[in-house]
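What you see is the complex with one protein chain gone and the rest in place.
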Amino acid sequence: MVRVGILGATGAVGQRLIQLLEPHDDFEIAALTASESSAGKSYREAAKWRVDSPIPESVAGMDVVATDPDAVGSDVDLIFSSLPSSVGEAVEPAFVEAGYVVSSNSSNSRMAADVPLVIPEVNADHLDLIEVQRDERGWDGALVKNPNCSTITFVPTLAALVDWDIETVHVATLQAVSGAGYDGVTSMEIIDNAIPHIGGEAEKLETESRKLLGGFDGAEVDLNSMAVSASCNRIPTLDGHLENVWVETAEELTPEEAADAMAGYPSLDLPSSPDPLIHVFDEPDRPQPRLDRTLGNGMAVAAGGIETTPSGLQYNCLSHNTIRGAAGASVLNGELLLERGYV
Amino acid sequence: MVRVGILGATGAVGQRLIQLLEPHDDFEIAALTASESSAGKSYREAAKWRVDSPIPESVAGMDVVATDPDAVGSDVDLIFSSLPSSVGEAVEPAFVEAGYVVSSNSSNSRMAADVPLVIPEVNADHLDLIEVQRDERGWDGALVKNPNCSTITFVPTLAALVDWDIETVHVATLQAVSGAGYDGVTSMEIIDNAIPHIGGEAEKLETESRKLLGGFDGAEVDLNSMAVSASCNRIPTLDGHLENVWVETAEELTPEEAADAMAGYPSLDLPSSPDPLIHVFDEPDRPQPRLDRTLGNGMAVAAGGIETTPSGLQYNCLSHNTIRGAAGASVLNGELLLERGYV
Amino acid sequence: MVRVGILGATGAVGQRLIQLLEPHDDFEIAALTASESSAGKSYREAAKWRVDSPIPESVAGMDVVATDPDAVGSDVDLIFSSLPSSVGEAVEPAFVEAGYVVSSNSSNSRMAADVPLVIPEVNADHLDLIEVQRDERGWDGALVKNPNCSTITFVPTLAALVDWDIETVHVATLQAVSGAGYDGVTSMEIIDNAIPHIGGEAEKLETESRKLLGGFDGAEVDLNSMAVSASCNRIPTLDGHLENVWVETAEELTPEEAADAMAGYPSLDLPSSPDPLIHVFDEPDRPQPRLDRTLGNGMAVAAGGIETTPSGLQYNCLSHNTIRGAAGASVLNGELLLERGYV
Partner (left out) sequence: MVRVGILGATGAVGQRLIQLLEPHDDFEIAALTASESSAGKSYREAAKWRVDSPIPESVAGMDVVATDPDAVGSDVDLIFSSLPSSVGEAVEPAFVEAGYVVSSNSSNSRMAADVPLVIPEVNADHLDLIEVQRDERGWDGALVKNPNCSTITFVPTLAALVDWDIETVHVATLQAVSGAGYDGVTSMEIIDNAIPHIGGEAEKLETESRKLLGGFDGAEVDLNSMAVSASCNRIPTLDGHLENVWVETAEELTPEEAADAMAGYPSLDLPSSPDPLIHVFDEPDRPQPRLDRTLGNGMAVAAGGIETTPSGLQYNCLSHNTIRGAAGASVLNGELLLERGYV
């Protein structure tokens, strides 16, 4: 069993990490960190547990420690990080310098040239950017990132279409409130409403997608040349990001070809990888967040409504934003790190 | 006072028509129709009143009659129609043949070559298609349509940008449940959910927008050449359609120019026309349905978040779907018909 | 394996029955019925599947038959019924007369003197009313009812308190929309709203609770003498009925005694019985529908906020209305019928 630590264990993604890691066959939760005000408390006291399964007894009694390499201790083999990005920016390098391998969901450094940004089923080969990272920074550990929840939702579907040479992508997102954390969106803001702006989100979709689908020659990632334009909306949904995507390709692409490419896109043998990776619906009104977010235990991507429009192919896709889009994405990267011998 | 009748007076749009027409300075409600099962009842009995102002006393006691020219009687000068489209298809021609002028919100015949499809502030000149209609069909009355609620939301903003020569438009809609009528969307379908498909809706945005912005030479409307691709979503919001729009133009267009063009787009002097027609927000997170749907008494369009993206200009717009997008649109067309002497 | 049939298999409760029965160790789904218009279709075609787990493959391809004993066939040993009560009233006696044992969730006949109304953990002994029923009606089969979803939520907590001699009960319910079936509550009715009335519901709580807690001497059930007053509200929640209860008892009852009595109330060894039956929270703001409705796989009851008020003891309770409150309740009665040898 690999002993793992969770940085930022009391937040929304931290709680999902615990929910996923506690029953995991390869990982054993050995350390939980949170802000100074929580350090020293039991996890039960420190966390306002809000996931829809009871808090695991083995975790409830653990002591929360400060988010600091010394506090975590040396008998931890792998770190999962779900810190606010400003905290991650400051703290994650300290952990890697201290020799830890960190699988991080935090948004800091995702676009750094020597930091692998990975969705295992899409660009597992980018993981070897760790070698470059170690060379350049003199680190023993490693820092690996998963993309933003809204990026993870549509990139697998684009990955299935790259053979047709994607030129432009337009994407409108309908994002669930859990993506902003437990306190991110007040009820007065969102009931009977929608908010057509999420700070910094559109840029994440536009840049992270091009890195994920970029080529890697062993030295650097060459951003994919497609032009991506995103518009992001918050809607009154708890979990599950839904996205409307238009794709224009250099090669002619029919809805049937796109559906086949998505449905047949290969998954991996990692413990948390779903099979199939992309669930393609024939019904035009699917996927829907409440009905389809738990496909593949929340790790699948769903697509549907594929059709030709006056400006390219249009379809909709969905993933569970705090599982496939956050906690599950980090766990999956941890599984990949283990399989590839980095842990 | 012009005596008016309302076809389909008990439905969601019918109730809004009553709410708008009852206090109107130029119109007097003289007849209310509904399906056979309601005919003969008082309006209070026939309608399940659900608008957020009390049912007007003068209307509550009126008798509902069948949706039939004979039942409506000859002392009505103008008809507002909010019938289901299948019923409208069958019944509206009978009213026009009987000499009535009909301002209709129903979706049937909107794209017919000799039926004016009008947003007064955008293409009032199309109204003269009535002459062609009368010539061709031998009608004394007239049939005028307003567009679909989702079309009305974005077309005024496009109208402000036509000088830059629009080539392509992508639009994703986040539509309120009231757009489907009182019984259109069940609570089990939409709470904690979103539905990425509304039957026939995308095509309405794609075709009606080109007719509204098309040229009219007195004989026929020449569809605008822009390519419009729409994706329509239902979300858990009561009123107010929000839309994400991308526009690519032949002439270079900056966000500042677009904002100025929208904010300065002229309104009309009709009683229900708002001033300004388009309210432009500087705040990137506006407009929002709950906060902005009642601007201009529900007759304004709001826009915001205007910015340049890798694929053209992007912005968001909003209107109140059952006022500006339906009942108010029909009333406004009625006011235009009156001003132009057709009533 | 007991071969079971489901009457009304395409509705909201019918779908939950399939979800619970398909993986059941003792029951095998052998027949599915629906209205005439669905008969002859595959279940996949006939049902608009809306449960949050995929439709079981073994069920999807089954043919739906008419709700008629002849159509169901003789190789079915046990019937689960989730028919609209008007249909149940007409059809269930025909099934029992034809020799079927019927575990029914439909509201018809629940208060009939010779029909056992049973929550196994509360009044399993009432099941023997079947003997009276057979004597009086000359039936070979049997008709057993589970109570209404809102009744099931609070009765187990009252059962734990009967030793203190309950005199009066006030109960206010906050009920989820799924209790009205998929089409029961429109989104326009309930978003940003609450409805303080559910037709016939208060009476069900007031009478069914007294039958469930009544004495049974082998011949008839003597209604419990407590006075129950209910007020029922529909709120914008998908699943899980929450109830505020006040209890006045002849014997003095402290919150601690009540909590102990509830937490220690015995469950049964039936496959679907949860352990514990009643989950008692210390936190005053629990139970909550979204967080606690799936306790015990949706078969537990949760209670909390127990305290003394100027007029007796007050507490809140919760159960999952379509599992413990409907489909799961019928399955549990089926398990009891099997254990007691009636099947």
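The chains carry the letters A, B and C, assigned in the order they are written, with residues numbered from 1 in each.
By our rule, a residue touches a chain if its C-beta (ideal position, glycine included) is under 8 Å from a C-beta of that chain, and two chains touch if they have at least 3 such contacts.
Keep in mind that this is a model prediction, so the values were computed, not measured.
Across the entire complex, contacts from the unshown chain go to A, B, C. Contact with the chain that does not appear here is found for just one residue of B:D77, B:D192 or B:E335, B:D192.
Which of B:D52, B:D217 or B:D269 touches the hidden chain is settled by the complete complex: it is B:D52. Considering the full assembly, C:P289 is the residue among C:P116, C:P147 or C:P289 that touches the omitted chain. Residue C:Q314 is the one among C:T153, C:T186, C:Q314 or C:S330 that touches the chain not shown.
If you put the missing chain back, the residues of subunit A touching it would be 12, 50, 177-178, 182-192, 236-238. Touch with the hidden chain on the side of subunit B covers residues 50, 52-53, 191-192, 238, 290-291, 294-295. Listed for subunit C, the residues touching the missing chain in the whole complex are 168, 170, 172, 174, 191-197, 202, 206, 227-231, 233, 235-238, 242, 244, 246, 284-291, 304-305, 309-312, 314, 316.
To be clear about the criterion, only the chains that are shown with their structure count from here on.
Of all chains, the one whose mean C-alpha position sits at the greatest distance from that of subunit B is C.
As a whole-number value, the distance joining the C-alpha centres of subunit B and subunit C reads 47 Å. Computed from the mean C-alpha positions, the centre of subunit A lies at a distance of 40 Å from the centre of subunit C. In subunit A, the positions touching at least two other chains are 191-192, 238, 290-291.
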